[in-house]
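Comments concern the structure below.
Note that one protein chain of the assembly has been removed; the remaining protein chains are unaltered in position.
Per-chain residue numbering starts at 1, and chain names A, B and C are given in the order in which the chains are listed.
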Amino acid sequence: MDLRVNIAGVEWKNPVTVASGTFGSGEEYAEFMDLGRLGAVTTKGVANVPWEGNPTPRVAEIHGGMMNAIGLQNPGIDLFCKRDIPFLRQYDTKIIVNVCGRSVEDYCEVVERLSGEDVDMLEINISCPNVREGGIAFGQDPKAAEDITKAVKKYAGQPVIMKLSPNVTDIAEMARAVEAGGADAVSLINPLTGMKIDIYRRTFALANKTGGVSGPAVKPIAVRMVYQVANAVKLPVIGMGGIASAEDAVEFILAGASAVSVGTANFINPTIAAEIADGIAKYMKSCGFESVAEMTGIVK
Amino acid sequence: MDLRVNIAGVEWKNPVTVASGTFGSGEEYAEFMDLGRLGAVTTKGVANVPWEGNPTPRVAEIHGGMMNAIGLQNPGIDLFCKRDIPFLRQYDTKIIVNVCGRSVEDYCEVVERLSGEDVDMLEINISCPNVREGGIAFGQDPKAAEDITKAVKKYAGQPVIMKLSPNVTDIAEMARAVEAGGADAVSLINPLTGMKIDIYRRTFALANKTGGVSGPAVKPIAVRMVYQVANAVKLPVIGMGGIASAEDAVEFILAGASAVSVGTANFINPTIAAEIADGIAKYMKSCGFESVAEMTGIVK
Amino acid sequence: MAKYKERSAVISQEEIAKDIYSLWIETAQIAREAKAGQFVSLYTADGGKLLPRPISICEICREESKLRLVYRVTGKGTGTELFSRLKEGDEISVMGPLGNGFPTDRREKAFLIGGGIGIPPMLELAKELDCEKQIVVGYRDECFLREDLERYGTVYTATEDGSAGVRGNVLDAVRENGLNAEVIYACGPKPMLRAIKNYAQEKDIPCYLSLEERMACGIGACLACVCNSAERDAHSNVKNKRVCKDGPVFLASEVEI
Partner (left out) sequence: MAKYKERSAVISQEEIAKDIYSLWIETAQIAREAKAGQFVSLYTADGGKLLPRPISICEICREESKLRLVYRVTGKGTGTELFSRLKEGDEISVMGPLGNGFPTDRREKAFLIGGGIGIPPMLELAKELDCEKQIVVGYRDECFLREDLERYGTVYTATEDGSAGVRGNVLDAVRENGLNAEVIYACGPKPMLRAIKNYAQEKDIPCYLSLEERMACGIGACLACVCNSAERDAHSNVKNKRVCKDGPVFLASEVEI
């Protein structure tokens, strides 16, 4: 039995990474486990310059999950390259750098800078629903998504994963657009946009008014979209959205994901992503699967 | 303090109705309570002819909610008019008939037939995500939504509520479209489309593959959309999506809903809708609100 | 028939076979109104698991308003696993009694046939039926409830692995024991019910089947748990009946299974 997966030419030791923004650059989780237990670490989004992010409160609990509007706070690409990449390189895991920006030029600047760095893949966040400047327009319009894919591909030194927003009428159309733009893989779903109101204070629970909904509550929507995308494009799909157990991860793989990301669950159990990798192996053994690829998308 | 609300010229005794499809035509719930405790009863969708619906399994549990693909099984407008309308008229509550169809002509046929019946409002389901023939195209395209609104308005003898699908990029655009088409009110959200896979049988949990996700899990998405719509159109908004308590109902009202529908929660507690009406009154008293209209949309 | 949603008190619980639990609860109202073949909806206290779980009634003690529920824990992290942790003094939300139940006024020589977790409702039925009772029970391997059943009729056993009774299924047990009857009451997995329906047709005897289907509301409103009916149903106006409300017990001739 072989847990390895090949995502756009990059071999991961197992099909589990973490959702950007739920894992920092891994430092806080390294206190709990060996990051080498993960197929890849996907970093929190990084921009060309440091971002302050949104005012607080930045998170709120919802039934079966949470809502966040962190606002892509990040230390900027310079400190990230100097500190976070060498930190992650200590571990036997692939490094996926999530990139955010306020304009095509911002994205390209970061992507170009990373082309000379020792990282394995890039994930382009064109869909984070939290920050007005965070690229929402790219992620909700097929043409814009195709164009930015083309633009970053010009500068990219590593395979490019385009991360799709679920806040669209037709997710398959978005996937086809980034495929047409030259994406090497897609990941989905970013959070759904939600809102919570405190009825006693009569104000929004988040300073940003809206936030991204994540956690087990959104899993059925995410599985549906992964299924649609996997059946619409030839690109490998990294599936995510509410994965909190190996069973959840397998559900995404059967729906069409070549790999999975664990997100909100990291906040509840800091070692869950590694446990999920172990659990997938156990499932494969018990069901007689020889490889992850063999399971991918077999439920049609 | 006044619990009454006026929705497109129809006065409800309180702002609580039930989501179509979660309450049949009220008969099963009348065993548990006086239906006159509700502002209105919204019936399960009815078509021009009886519909068989989907094969089973038709429902699956998800974390914090459920998924359904009933497939709009209904007895057809003839039996409905003969049996269900007189049954509901025994109670001191408004009757909202939900209408589904496979074509514009189907909808218009039912709407025209109902124009001569003793019912108070119509709700047009252009968004049920379960049935391939259930009108998904109308609910996800602004032009089609506007056109069908215009068409049914020609035949309608009662105020028309257009029920919006959340499976769109821009819910405000959809609301503006039905407003332009002459809708008297909007209701939202219909369920989000989801999928669940049984990883041990390696098959879909629902015979229909996909189903509508409802329950507390979707509430933050619903509140966000109600807020967007209430701030985009002048029509009264009937808010729904995961309401399971008076606090939830108030959250929708503060976001901009003039009334609310209780859906999945009816399956868990058959008297919850009436309890929510009582709870809203309690909240208003404790906060000093004189009317529901006064609370509607005050969180901006 | 009145239905109640209430908080019931757990009297006792024990695991009577691997993953098979026997739970006694004291109800405020439900037990007084319940009859054989009906079921209750049990609710978890876990906000992740909101839908009620339909559980068949195994025994009714009307005088003390108690119910016995025997159910299978269907896996790790399931609602039934949560129920299996209930202890004396705990409370649980219950709605019931639900469904139509078995007819109990017939007097013909009967088969009461239960397969697996379809066996529990046969116990209350055996108590309520006044006739010659041949109770045929089928298990994969480990048996349960046989001693309880023996008090009310002759028990014939089939096991898939042959560890007890006849190796095979319930109809193998009927044949190998050379049994016959004038009416059948059955509950169990769908393949078993199909075979019993065929058997009853061959023998031309009435046959009552208790069906299972994935449910949501349990009271007939959501139309989740339908089965196909032979004729157009008066309520649905299509060839569908509601297992939770029109059933779970149907005449075999009424339904397509």
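In this section, a residue touches a chain if its C-beta (ideal position, glycine included) is under 8 Å from a C-beta of that chain, and two chains touch if they have at least 3 such contacts.
Note that the structure is predicted; figures quoted are calculated from it, not measured.
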For the chain that's been dropped from view, list the shown partners it touches.
-> A, B, C
Out of A:R58, A:K94 or A:R113, point to the residue that touches the absent chain in the complete complex.
-> A:R58
Please pick, from C:K5, C:K49, C:R72 or C:K127, the residue that touches the omitted chain in the full complex.
-> C:K49
Positions on subunit C where the hidden chain makes contact = 45-49
Residues on subunit A that touch the omitted chain in the whole complex?
-> 21-24, 28-29, 31-32, 44, 50-53, 56-61, 63-66, 68, 70, 73-76, 79, 215-216, 264, 266-271
May I ask you to list the residues on subunit B that touch the chain which is not drawn?
-> 63-64, 216, 245
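To be clear about the criterion, only the chains that are shown with their structure count from here on.
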Closest chain to global C-alpha mean, per-chain Cα centroids | B
Farthest chain relative to subunit C (centres taken as mean CA coordinates) | A
Distance from the CA centroid of subunit A to that of subunit C, rounded to the nearest Å?
-> 46
Centroid spacing, where centroids are CA-atom means, of subunit A and subunit B in whole angstrom = 34
If you look at subunit C, which of its residues touch at least two other chains?
-> 47-48
Scan subunit B for residues touching two or more other chains and write them down.
-> 63-65, 216
